[in-house]
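Sharing a structure here in structure tokens format.
What you see is the complex with one protein chain gone and the rest in place.
For subunit A:
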């Protein structure tokens, strides 16, 4: 009998099958993920998601008999009081409650197929067809990034790049060619010498062997095991790789008019954006700007977690953004994106300035500008939209690079986010609308 411990065998033997399964059910899974994402909170984003998909595309049909009809005989155990000839009424309600198994041997039938997607699978599918619009338009920065590519072998190099296979191959052929004595031969000779020494007979052969032994030792010293000649190094060449550089500006209103609920919505939106950028683009920088009546650039931590209060002057954020662009992100080298979240409130006198800034300074620099308005739908006493909404509305022209949406409850964030960054819509990238209006 053999006992084999297979526990250390590589895991995930069924990974390839799973990938095939996910690919197969892709359409249904994508739909289910979209639906599931509405109910999902941002904190959950680190967990897997249990989703349920219609079993339709996943059927494995077989020829089998319908569950009913015809003449059937059954043999069952546990007879209590039946005698031959008894009649039993058929259970009527079978369809009503036990119908799930109808016509399906594995009990799946029309039922949904439920399983768990891992976090990565979930995000991959959720973020799959999203992208930053017009990313490649801008000029590429040339020499910034290079990537090492294999380029044969060389006789010099750093020890880390030593190519052992090549080196040993050279060494072996050289040893064969120069007839370096093998260790086994030496050992044999040595044994024989020792045996002769112990027994003491045939001294002539002993001295001959000793001479031979010395000769071989000398030879193996002359022909080293590994010679510097043998050594080869893997050679790498650095190939420059074009990089599209992009920067995303996240502008958030944190003024007093923003309630906790609104801030929560805005932060969720930006978290999603951040996650999306980090996952999909390696070379995207993110700049966080928050504003009240004055704006400042902050780090991620402060942006998401610290609190602040004050009045609302939106233009300050745009001014700050313009300044940052001027300082650090020359328009020639960078694709610039901006996402702004606000409750739509603005100091009335600032509206004109904001509009002007946006039109003359910001929009011409940006590839894409997305504005979301969070919180309860704002109507002033005249029944008009919020200040900012009215101000921005005129920029939201089809074919432009400006889009705006409203988000009122948590469940709208995912759909609105998808809507703003969906691949297929960036050719008519802008139109105004209440994205999440139910």
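The criterion applied here is as follows: a contact is a pair of C-beta atoms (placed from the backbone, for glycine too) under 8 Å apart; a residue touches a chain by one contact, two chains touch by 3 or more; residues count from 1.
Methods note: contacts and distances are computed from a predicted model.
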By UniProt, of "Ion-translocating oxidoreductase complex subunit E", "SpoVR family protein", "ABC transporter permease" or "Heme exporter protein C", the chain left out is "SpoVR family protein"
Residue positions on subunit A contacting the omitted chain are 1-7, 9, 11, 13-14, 16-25, 50, 58-80, 82-90, 103-104, 113-116
